[in-house]
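I have a structure I would like to understand better, so I am pasting it below and will then ask my questions one at a time.
Removed: one protein chain of the complex. Kept in place: all other protein chains.
Now for chain A:
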């Protein structure tokens, strides 16, 4: 069963099957596109329609018979394919274009496929030509580019040399399909469906591909050859300039894509590795939890950071794509604005977290524990640092290093080596040791609590003071700039020996009343009132020492002494003493006393 349509063909009425009607319609449409108005299109079509009506009429036995697809096919066979209508245009061609002949049209021709192009359509053109997928050609280009850039050169050459597939016929030829009605018609239909804008062009292409030859001939006939070539020349220059602009733009596009994509990937990897801390234990990453004194969830911070950095990167990537692919679909305004809003929000979020984090360090409080040091005059006190059993035992001098360590039971704690020793003298007969613990917090109480929670110990073994070289505290206290200052108040007159590993815990300068500086580590020093006396320091060379040697007839200055001679006067100072001589007077100062002689 088939639906029928009534048509009026050149004034004659026909019943025709629907499918047959559609085929006939497409056929006439294709023929119509083969002509331009200047060729008398409407008249030709009218003639053809009249002829088809005549042919149908011959085949219809009675009024009730319906034209089927069989009749339409027969008529098309008689009338010929649309390209057969091109007959007279070709006569003037020097070289017959093979595309217009049915048999040769099965040959593929190499064209640039600008419809599916990234740059110049060379790759997709080659892909059509070799009948493989475009991606392989593109991969080959990428490999060739790494091969000393030969790919770029080759590509540009092909771009210039290979013509672009402009007309429908050329586009069909490019794929190797025969140029016939169904293909042209399919191609036109594709054009309609995909980009409505270009439909006009495509339609024009079909007719212009047909009439191009004629137009060309007309140009030559009218002697306009010079005009057309000069026009061609400037067109070419314009094209070359445009070409370089395009290459440059695409190059920038590629760079943007690469930058955007790689940074995005890096960010995503980062996001997952940080965000997954709670699930997968990665050594060293527990630091984050400890530093995060604001107690903000780590995943939230990383998510906000990811959005803040990632959204601009995404837009960079998108921009690159947009440059490379002309007809890239827009992601839409809603998506754009919501991404922008999300970006602003994550910046604000990070800002707030930053303030919270900073406020955790707003107040610094300290607690002091004071103990007596039983040491009396003329005793010798030895001071030594002791490392942690758990971390960096026997390693000293890394001030401020900050770690999360585990004890044997697996309990985590914060380890820090911010310990300073300040030594002062006291007039008391016994000394004292004060441990000042300090920490940051968002308020006084919090800071004080954290300061109290610092674990620090020392031992006294007879005359030996063993100080911890580190402090520890529970992980819950977070990193809040915990510090230890050990104040040693030593009675005047005692002798102290700071072991050499104390060096980096001592102050370099004598600030805040400190009397023992780094240079006295490993020395025996006597505590004086607000000062010390080094007992076994090498004699300090006077920095201002310089040698002076004068050897003139009148003045001699050397290691032995000074000798100055005038006419009647002389002065001599040496190991023997002082000898001064004037005209009548001699003065000698030596081991024997002062001797003044006059004549």
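Rule of thumb we're sticking to: a residue touches a chain if its C-beta (ideal position, glycine included) is under 8 Å from a C-beta of that chain, and two chains touch if they have at least 3 such contacts; residues count from 1.
Heads up, the rule we're going with is that contacts and distances are computed from a predicted model.
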Match the chain absent from this complex view to the correct UniProt protein name in "Integral membrane protein", "GMC oxidoreductase", "PadR family transcriptional regulator" or "Flagellar basal body rod protein FlgC". "PadR family transcriptional regulator"
Considering the complete complex, of A:54, A:369 or A:445, the missing chain is touched by A:54
Full-complex touch with the removed chain, picking from A:84, A:133 or A:445, is A:84
By the contact criterion defined above, which parts of chain A meet the unshown chain? Give residue numbers in ascending order. 9-12, 31, 35, 39-40, 43-44, 47-48, 50-51, 53-54, 57-58, 77-82, 84-88, 90-91, 96, 98, 101, 103-104
